[in-house]
Every structure is written in C-alpha cells, then in structure tokens.
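Following: one structure in structure tokens, then a few remarks.
Heads up, one of the protein chains got dropped from this complex, but the rest are sitting where they should.
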Amino acid sequence: MADTAIPSAIGGSEPAIGRGLKGLLLVAIPVFLVGWLIIYPIIAAILSTLFVDGPQGVHFSTASYQFFFSDPYSRANLALTLWTTGLCAVLLLLVGLPIALYLRFSTSRFADLVQSLAIFPMFVPSIILSYALIRTIGPNGTLDILLNAIGLPKIPSPYLTPWGPVIGLVWDNLPLTVLMLTAGLGSISNSAVEAARDVGAGPIRVFWHIILPRMGNSILVTISFTVLGIFSSFTLPYVLGPASPEMMGPFMLRTFNDLYDPLNAKTQAVISFVFCLFFGLFYVWSIARNQRSQTR
Amino acid sequence: MARLTIESLRKFFASTVAVDDFSLDVADGELVCLLGPSGSGKSTILRMIGGFEQPTSGAIRIDGQDVGRLSPDRRPTGMVFQSHALWSHMNVFNNIAFGLKLRHLPRAEIRRKVEAALELVGLGGYGHRQTFQLSGGQQQRVALARSLVLEPKILLLDEPFASLDQHLRERLREEVRDIQQRLGITTLFVTHGQDEALALADRIVVLRNGQCEQADAPDVIYRNPQTQFVAGFIGQMNFIAANVEGGTFRHPEMSVAIGAQDGPAVLAVRPEALGLVAAEGGAGVTVVRSTDFGSHIMVDVELSDGTRLKAMTSPAMRWERGTRARLVPSAYALYRDNKLVVSGTVGASTAAPAFGAAPLVV
Partner (left out) sequence: MIRTYSSTSGRFDWTGFLFAVVLAIVIAVPLLVVFTWAFTEIWRYPAVIPQKFGLRFWNQTLSRADVWDALSISLQLSATVTALSALICLPAAYAFARMKFPGRDLFFLSFLASHAFPKFGLLVAIAAIFLQLNLIATFWGVVLIQLVGTLMLMIWIPVAAFQAVDRRMEEAARDVGAGPLRVFWSITLPQAGPTIFAAVLLTFVSTFYETEGAWLIGAPQIRTMPVLMINFINNQVVIQYGAVLSVILWVPSFIALMFARRVIGTGAFAKGFGA
C-alpha cells in the first residue's frame, strides 16, 4: 500500500483500537442493510423453498423445483429468458466493441459526438424508452408512416414479440457496455499498438493479436454485467414483450403479486440466481482483484 | 520564542525501525536542518513533532511542556508541507485566514493579520487569487504564510522546496532564512539536499537509519565530519581503503604517516585538499578526465587498484588524459568502522583539526 510512507491517518493521537471501533460503527448501518436485505433474503429464499411447511412440520422438499421444471409454461419462460439474454449479450458486444474501439483510437472531433450519443440512453429511463419504442416501431408507428410515405410495405412490428424486448434492452444497455469496454481499452497503451503497426501489422492483426488478448477480461466483465442486468429485467419485457411466454421478470412479478404465490415466486428467483451464478461470481471476483491491485 | 527538546525519540512501524533513540535540543530562534537520504527518518521526526505520528517512546517538549500526546491542532507548531497542501476550494486569503477564524478572532483583525502575512512572504495583494492560479513558488509562499500567521512557537518545514526548480529553490531559501531571522522563530527544516542545509542552517543534524550521525554547525560538519557516512554525504570526498602498518597508512600510490593503530582503515581526502604533481617515468596515478569549471579544474585520477579520486587544481595547470601524476594530500581524516580515528594536515603537526582548509597544492 502507498500508505507505508505515511502510515497513520489523521487523528494520530487516538489509540488504534478506538479508531478501529469508530470505523466499524460508521460502516455498521450500510453493512447491516446488505446483510439484512441482500444476503439474508437470498439464504431465506433458498432455505424456505427447500424446507417447506407440511402437515407433519417442516420437511425437506424439492416439489416447487420439480413443478417449475415439469411445467411447460415455466420452462418456456426460462427458455425465452435465456434466448433473450444470450442474444442481447452478443448484439451488445457486436455494437459496443466497434464504438469503444473507435472512441479509444480516434482523434477526430466526431469522437466526442459519438461518445455523447452512445452514453445518452443512460439518461432515458426505460419506461420512457418503452413508450417511445411503441410509438416508433409499434403497429402504425413512425417507422410504418415513413415506409408508407415512400411507398414500401409495413414492417412486421416487433412490438409484443420476443424481438421487442431485445431491441429495447440493447438500446438501454448500450451506454454501460460502451463505457466498460472503453475503460478496458484504456489499459492498452498507444505505444503497444504503435509498436505492432511499426513491425507491419495491419489493423485487423493489431486487433486480433494485441488488443483482443488484453481486453478479454473486460469483455467478460461487461458480459457478466449485462447478463445479470438483462436476465431478470422487468420493465422493457413487461411493456414490449409478448404476454406468453414471458421473461422471468414479469413472470416472477405476476406469480408474486397477481397469483399471491410467494413460494413459487421465490423458486423462480432461486432458479434465476443459479443460472446467473457464474456471471455473478466472475463479476465479484474480477472486481475484487481489480480493487486489490489498485490499493496495493 | 521557544525551545524544543527531544529526548530519546523512537518510532517503530510494523517491522521496521524508523527513528531510533533520537535526541535533540533546539535553542530559541535557531534554525536546525535535518539532513539525510530518503528513509533516514527525518520526515518521521518532523511529523512526530507536528503531531501527525505517534512516537513509540520518548518525549517531545516545547518550552519544557510535554506535547508528545497532543493532537496536531493542540500543538504550538506550524508545518509547511512538501506538496504545499493548499486548500484548492479556498482562495489565498481564506487559506491563510482559516486558522485565525478557528480561533474566533475579530474580522478586522483577521484581515490585518492575513495582509501582514502576505506582505511578509512578498505576496501583498494576492489575497483574492485562487490557489491554482499561482506558480509553484507562490503556492509555497502562501503555505508558509498560512503557518506563520498563527505565530507558531516552532516552524516545521518538510522539504518545502523539493518540487521547485533549482533557481527558484535558491531564491526561496534565502527568503525563508530572512523571514526566519527577522521573526526569530525556532525552525526545524527537513531536506535531503546538502546545499540547502549548508546555506540555511545554524546547525545541521545528519541522519542515517533513524539515528543521528552528527549534529553540528555547517562548517564543522563539512570540515570535521565525525563519521565516514557524514564525510561522504556532505560535499565531495575521496575515500581510499588500505592498511595502517607501523603508524603509516600504506597505499601503493599514497602513504601518509598517521597516529593510528594498525589494521584496515579508510582515508578520506577532500578534492580541494588533494594536490597533483607531475610524476617522473611510469610511476604514480593516471589522469582519466579533466573538467574545467572556470574557477578551478576537477581532475579525475585512477589508482592502480581501480579506485577513482577527484582532485581540485588551479586552472593554471592543464592535465591531459593519460598523464601520470603523484598525489599530494594536504589534509585528511582516517575512519575505521564509520568512526573518525584521527584527522590532520600533512607536513604540519596532527594537532590542527582544520580539514580542507590548507592552501591548494599545485
């Protein structure tokens, strides 16, 4: 740590134990909230779906999970969610990576403009976006009006089909994808690229041999973050997506609020956790590692 | 008007000893420089006096009062940091006035004092400027004014000029010296630059590994270094390692009669006390380089064992590369295990401790 040269904090006159206690007290409430409202509910959800209240007391049961995986409707919802999440992640990388590359290496003034535009959706709430997309690509929307005006047939509207949420989610998640990828590209020095150009590598070789190997990690972090966000997204699939099958977000809400069935809603939540477990773990691991290398 | 007393100060960090049994007495109005290489503990001592570090043991007294356990805001000390540490969200006036406001002085008095302090550091009328609009030298002056306006008993300066360029540094240190003498404020100054210490200090404390090597007036430090480390750290110094046998320091190219016990030792000779005489035939040392500094010429010579020495000669004589020469030391000191054994001048009796004071031998 950089601290070794100046090891004491301000207030060096207090005993070390007192300071440690003070620090713990200051962080107590937020840490308690994390424990009470994140860690505990997750553990409670897992335990309460596995140990169910029966006529002869609490007993172990996987009935709710068996129901989920035997129910064709639940399975269709899960499949739709996986399909949407995977497709969005691929599309976001395909769109985000070229923009991030351009932003990293361009010196022209368009770069500022492109950055502003790419980040702009961050300031458009998803609820407004949903409404705007309905009016634009919905039936008889602006796109249809424009196509009609130049004498072309209407498009098959993605509104209320699985493609509706895909378009909305890509739009909504583009800013963070671009920001995170640009941050990852920032660690590649100009001189590394210039040295490769100097020995005769073309742009594609530079990308393949110099840039891609070094940003593998940030691509994975970006994917993890998008997957975690999209897997259980709610607003866009609820408004733009089909009523049946539906994505896990709306499905859980309906099970909890409309069917008053917390047990199955919790089961669906736990299944979401399991499917996202790898991405969550990778996200935490990679950030913890970053954090450590920054502080040491 | 204050007197600073430090008694067997110790500071341990986790596994290392930063300051080891350090004692110092600073008289009223005295300017003492703590000089040493990085990691010698000089900044740690200063920060312990300012209250930013807790001593592991030992006492710090100001006018006899023990301040060792007081927090920085309760100590009558004022510190100027290396990075000036001005508060960039306040203008110059508010930077200097902050401490006065904490003391609830009347508004008019604050204004008067701040303006006087700005005047003192030569920045009259700069009060409304933002700190980032100032040059590095001006920022450091504001930091000085910020400390002085509170009339601290002890002024602490932690390498205040380290980030400035050479020219500015020289000017600022003269100004600091002027202000310090005018105010008669007891001052402790940390630096790793020997020039700065020699130019500023009433007394220099040379530190190594958290311990005091020598504490003396600048001329004594320079002319009579008590340890081999001090001899090498202050000014230029030639060291020649050989054996003392039968009262003579014996080296193939330089033998000096010396009143010391037999055994390995290191002879130290300043360049200005090392004369060169043209040698006949193939004997003597070899000239490897000669650099003209205008006022004098510095000649580098190589001994047969590979040791390189520097000799300061008069511009009247040219030494070509490859020339053979004989070494004629006029003053020397002999060290054994870092400690001074004996010093003296050649030709005269060994009684005179003056070192490097002898006239140049050409």
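First chain written, first letter: the chains are A and B, and each begins at residue 1.
Keep in mind that, in the parts below, a contact is a pair of C-beta atoms (placed from the backbone, for glycine too) under 8 Å apart; a residue touches a chain by one contact, two chains touch by 3 or more.
Model, not experiment: these values are computed from the prediction.
Interface note for the absent chain: among A:Val58, A:Leu113 or A:Leu212, the touching residue is A:Leu113. In the complete complex, the residue from A:Phe68, A:Trp163 or A:Tyr283 that touches the missing chain is A:Tyr283.
Residue A:Ala45 is the one among A:Ala45, A:Leu78, A:Leu169 or A:Ile211 that touches the chain not shown. Within chain A, the residues in touch with the undisplayed chain are 6, 9-11, 16, 19-24, 26-27, 29-31, 33-35, 37-42, 44-45, 48, 98-99, 102, 106-114, 117-121, 123-136, 140-142, 144-146, 148-149, 171, 176, 179-180, 183-184, 218, 221, 225, 228-229, 231-235, 238-239, 248-249, 252-253, 256-257, 262, 265-266, 268-270, 272-273, 276, 280-281, 283-284, 287-288, 290-292.
Panel shows chain B; residues 50-52, 71-74, 77-79, 81-83, 85-89, 98-99, 102-103, 143, 146-147, 150 of it touch the chain omitted from the view.
What we mean here is this: only the chains that are shown with their structure count from here on.
Centres computed as Cα averages put chain A at a distance of 59 Å from chain B.
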